[in-house]
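With one protein chain withheld, the remaining protein chains of the complex are depicted in position.
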């Protein structure tokens, strides 16, 4: 790589189409670093790390063309453990930093690792702007509904009334629903999964990686030190199958005992599965351009944990920011040729002396 | 006012229930300052200023208990022209500053004046957090879809392909829909109106002021210098009645020629009014707790300006942040009495020497 | 077996173990016992940035050092007399700080092959000669604890958890600490789990008894209570003292406290502490970020509250723009910076004095503000009250520069009586102030303080607008007049400079009055510098000491003091930031001593430096 324009690889296609493929087959161990993993024993982050490390070889990319960028938080330590390029940046700013990287290097597969505080508190603005821009990023939002690294204050996803060090009488503010927020921010790809279900997690990562543009994946993650069992209902073998509504494109949205259907007033509602015939059950359409139904699905988990949709809420195609940028550069060259410095400097009115 | 606890007026009720009423009847001129108004001739801001100045007396509040807080932008000059307390702050931060003010002074009627750049670009994070917290603020977002004060760069609400000084080949990023974003951010009150329709503007302001919590009012505002006629369709007497869908609680959503109804697939759609019977037309329910329908309504104006809902999309009751905060303070006093400094300092393990 | 009792003047002990071993709690309890007993003391906690780094590793080591004595002391001590090492990592991480001959109490149970390997020991150091220079006490703390708790219905793992209490019991025996308070503490802490309470108490007592009976310890030590000024004392950390100072400032100023803050190490505990005291009408707002935190505090100030924001280095950088707005709108605001090691994220749990110049200059334009730096943990209380006094009186943001060492360190504090605290209340504007008797001029100044009136919303007739654009003198209207701007720039500067006449002169401690070398410091270096000065004097050396609490503006006599000595030595935990300000202002060739290790200075180190300067005279 030696000159400006060589970096400007224009192109379109799947999320990985511009990223060079590895000539050798890589395995999980190729993505492990020699750094000691420094999370608390039992932290959900371990499961996610293992899931990612065992998943990425499947993408078949050159390791050196993958970059993990993070902010600050327990979760943001993640890049140290991935033997790719990595940037552990500052609190909340990973989407901005990754935007510059991805926008100027379409040949990279860029992953943002962030926590609920990092991405939704201090970093909320960068997140929503990355989403509307549709920069080619995969954003993994580790949502443990707490500030882990700073030892347990409530976060923008903590439930109202949360008693923490900074809210001894309970928190007052209504939490964000990250899925609703992302959809409201024009996200083209939004999904939710959970640390404890590796298979599901990996299936969502697969779709996210293949999506060109910004993919937001909310991962419910247990912080066993400061917010243990926050997602217990989804892990309890007795209940999880009942309350989990898996979103799979083209398939009816239902759990073992519950089903989603159109309500009489036109909204959507969850009813006992036994009360509806199979063809009354709403069939999931992740590719619907109008985000309204995806938004409605994101509201189903209120009241909390009675029925929780997981999977890909929305996945629609839209040109990615880096592509559009590269196209403009190409177009400028096509129209008027590559830039010439002397021409530029001499442009406008000149006169000669002597 | 002399001591800490006296400021902590707890209470509930309408948006203005805690704000003292004026003993004398005030008029529009009472709210005008001696400052020369410094907008470009023809700017939509004039109309909004006049509408606000002629509307606020109606609230019957003490003038000294009203505060206008703004960021930076043409629109943010607004407070200088309102003869109330005012704070022209820094770019994007008005919601944060107003949050501290409103949270500590429930006896004030606090208005935030902001532009599309101010509130959605640099200030996006403070905006969405104010909305989820439901601080008692009225946020008037002057949306001219451009940066006025810095002389015409595209803004986060500019349409894709916008040619401006900073985007000579057209902008690349999909704009925010402020209404969708606000609803995704758990807003309790969201409305849209337009500078040119004073009656509508004032009716929306009325509802916003009465709402306790954060009211977001998007005001389409013409910038005749850098983005003239951005909302021409809605002003053109030939077309505006056709394309404007007025949202009024309890009333069918329809324009002269168009009507909104439930689509076969459960979504909502706009159809020729003549093709539906009156009772098929969707009746607006602004108070619906589930925001999904309000969200769906916010998507109706795509493609742009074919049919544009204006009015109150959503207005639901939820305790406001300042109330909850005041309640906790009161509860703490009720439970253990007001704080005593000596007790505090001596608390814990002490020992005596000498 | 009768054991020997030896008298000591002072002792430094360090508890070290894994992050999960409860070393901070153990240290806190030992401190409480020591405080109760009446020694003077000083503590230094030291813990990793990770919540719980992998067990048994070097980065996972957490330690707590306590210095206690029969006389007043100034620092947590340079070199421990005793190290309690709960595992091989704790031993390895701390050994280099131990002077030869110190005692090491090692928990042999944890010196397993695996744990030794984790930190790179091929052979257990307890079993080769490598520790010959120290006095080793090999104690199987874990198994002794488990054994002591055999009668309890506890899993082995739960029983093992009490090993820190066993260690605490043993050390309490070794240094004749009172035990009742610890027992009471455990009963209260585990009130809801009486079994756990009992087990911990049993472990604690077993540790004590072990000391009494084992041959491993033939001597125990007594350190007599210290003769401190009479009064009621409590132990207090810097963050707690700072929070209390802010509450006191709210009470004494009669202004409701509003804290806008975003959590960050090592400042978060101030937020935590303040959020407990809603009975004082205190509002704590955990904002979405540092910018919103300071913004909300400023908004509250505009509304008549005592607006406060608390943070640490990177957070201060983010607040800069809003602090600039506070400077130009001339509203009271307290910005607390608990400095930590930088640049950038740096080493969040480590201490440093590297934010001074950012506090001075880290804003666009000429935007002067006062800076106050507490010198010891308990001094954070007074410094906070003083910061509020100045903020309120002069209508200005004030930077309060604490640091990680002060924040987490603790010492006995003679609790003041609220009645003795200064009245720092102010008056809000209530009516017109112009000569015409009807106009209100928000930027007309008090002729003495140069402060502008503080007119809060709700006050009829004083409606006015403020903002970040340059303001005309008096009216506060937007003004682009060049001369007005020049004047306003100078007035804002003069207002801050003028505070020099409202603060105490810089005091010099020079007992014989004939020292030729002055050691100057600011902020948290007070303890180590004073301890070093003592050493020098004890050895017959002459040295004067002065310490700056008001870093901006400087006390009016500062130049005089500096010029009165042949040499001025200024140790700082940065690359010479205060030195830069003093050199520029007074053209005095200050000698800097700088070490930026994330740790406080050691008294011995400074004594050496001072001696070198004296010798080079």
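Chains: A, B and C, in written order; residue numbering restarts at 1 for each.
As a convention for this text, a residue touches a chain if its C-beta (ideal position, glycine included) is under 8 Å from a C-beta of that chain, and two chains touch if they have at least 3 such contacts.
Computed from a predicted structure; not experimentally measured.
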Open item on the list: Can you list the shown chains that the omitted chain is in contact with?
Closed with: A, B, C
Open item on the list: One chain isn't shown here. Among C:5, C:434, C:505 or C:587, which residue touches it?
Closed with: C:587
Open item on the list: Using the touch definition from the top, which of B:90, B:112 or B:344 touches the missing chain?
Closed with: B:90
TODO: Please pick, from C:222, C:366 or C:507, the residue that touches the omitted chain in the full complex.
DONE: C:366
Open item on the list: Tell me which of A:250, A:272 or A:354 is the one touching the absent chain.
Closed with: A:354
Open item on the list: Counting contacts across the full complex, list the positions on chain C that touch the omitted chain.
Closed with: 48-49, 59, 312-314, 316-318, 320-321, 324-325, 327-329, 339, 341-347, 349-350, 352, 354-355, 357-358, 360-367, 467-470, 480, 482-483, 485-486, 489-490, 492-493, 574-575, 579-581, 583-585, 587-589, 595-599
Task: Residue ranges of chain B at the interface with the undisplayed chain - done: 36-41, 72, 74, 90-92, 121-122, 124, 147-151, 153-154, 156, 165-169, 171, 225
Open item on the list: Suppose we count only contacts with the excluded chain; which residues of chain A make the list?
Closed with: 1-8, 20, 33, 35, 62-67, 69, 72, 79-80, 83-90, 93, 96-105, 107-108, 125-126, 129, 325, 328-329, 331-333, 336-339, 341-342, 344-346, 348-354
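Just so we're on the same page, only the chains that are shown with their structure count from here on.
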Task: Centroid spacing, where centroids are CA-atom means, of chain A and chain C in whole angstrom - done: 40
Open item on the list: Suppose each chain is reduced to the average of its Cα coordinates; what separation in Å results between chain B and chain C?
Closed with: 43
Open item on the list: On a C-alpha centroid basis, what's the spacing between chain A and chain B, in Å?
Closed with: 30
Open item on the list: Which positions in chain B are in touch with at least two other chains?
Closed with: 125, 129, 325, 328, 331-332
Open item on the list: Show the residues in chain C shared as contacts by 2 or more other chains, in ascending order.
Closed with: 278, 288-289
